[in-house]
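Scroll down for the structure; my scribbles are underneath it.
Yeah, one chain of the complex is gone here, protein chain that is, but the others are all in their spots.
Our next item is subunit A:
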Amino acid sequence: MAAIEMRNIVKEYGDGFKAVNDISLDIADGEFMILVGPSGCGKSTLLRMIVGLEDITSGDMVIGGERVNEKAPRDRNLSMVFQNYALYPHLTVFENIAFPLRLNKKVSEDEIRRRVKEAADMLELNEHLDRKPANLSGGQRQRVAMGRAIVRQVNAFLFDEPLSNLDAKLRGQMRTEISRMQRRLGTTTVYVTHDQTEAMTLGDRVAVLRRGFLQQVASPRELYEQPVNMFVAGFIGSPPMNFLPAVVSGQRLKLPFVEVDVPAIAADKVTDGQLLIAGIRPEHFEDARVLDESKRAKGATFRAQVDVTEWLGDSQYAYIPFEANAEVTKQLADLAAELDGEALRTQLIISIDAMSRLREGHEGEFWVDTRRMHLFDPGSGENLTRDEAAAADLASLEEEELRERTAR
């Protein structure tokens, strides 16, 4: 087990394209770090540079206090689970798991059998040990790949989108399994994914990447509550954060449906008449009719016509279209394209109580919790309302939790 430090890592391809750009990241011993971002953000490249399958153009990769830039993958003592599992089709499950041990002449046959058995027990693969990978289901193959990773004592586990080939139900189960395994073994883990559910549930900390640049490294909670910019805010959360044009007018802020006070924290960062982008998460809205009276005063209410509703049993979403000027529309479309999505129209997605009987095409009264609203600079995307004190609080909480776990 070891900590991984990356200092100013750059990956530049022959044509001058920089897939990874000046990334510095410290991963503590025993920590579960997620690398997340839309496709083409450089997350897989970074992972492959850690394991040594990709050359590092410049910067230092330090694993366990030792610079490994020039070391071959086999000398780095890491194990990796590939997206397509990369099992050896000509070997049985037992031999697949035993493969890394067999390469080390010093390990005795008894030791190999014991360790493979142990890994197979943990992953419930015992009845499949004599089968070939071709005869296994997707989930079983996935477990064999994990068995091959955990059978050795390694410095760190690396996962490259390991669950993306599984169906949704199995993915949920395997997610829990990976989390349990990592907690039990306490091995430093780096996990690449584009799925934000995996990012939020698995990671101690999450590193969000965009076009080769590191955007923010923080605990899932901090990413969600105190994003540093519009990209992180839009990437984390499902359904995504709503972005609305907001015009400063004196001490007030004009949004499409409501008018609120400029938040105190951003007051001296904005000028009168400036166009900002306000970000409000869907769950910070509510149908005013089912709202607690005590909450009502803490936000603002407005009336709007509902376009479409989606009732899911435990939750309900309503879509409310709004008009935005061309500049904001273009900005939102660009952001959506970068997040692997497509902005068809400017609309609010709001989450309302499942009990609410709002009807499509009718007008309703809504409440919005404006205290939770973020304001972004439309040019740089920077979050003007990020509460550094609250963020530091969350970070220290997370650190404490990790310390407590690794100490055990």
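Assume a residue touches a chain if its C-beta (ideal position, glycine included) is under 8 Å from a C-beta of that chain, and two chains touch if they have at least 3 such contacts; residues count from 1.
Definition applied: contacts and distances are computed from a predicted model.
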Among "Acyl carrier protein", "Na(+)-translocating NADH-quinone reductase subunit B", "Polynucleotide kinase-phosphatase" or "Carbohydrate ABC transporter permease", the omitted chain is listed in UniProt as "Carbohydrate ABC transporter permease"
Touch with the missing chain holds, among A:8, A:58, A:104 or A:238, for A:104
The listed residue (A:53, A:170 or A:349) that touches the chain absent from the view is A:53
In the whole complex, of A:115, A:128 or A:148, the residue touching the missing chain would be A:148
Among A:40, A:59 or A:73, contact with the omitted chain is made only by A:73
Subunit A residues touching the chain left out here are 51-53, 72-74, 78-80, 82, 84, 86, 88-90, 99-100, 103-104, 148, 152
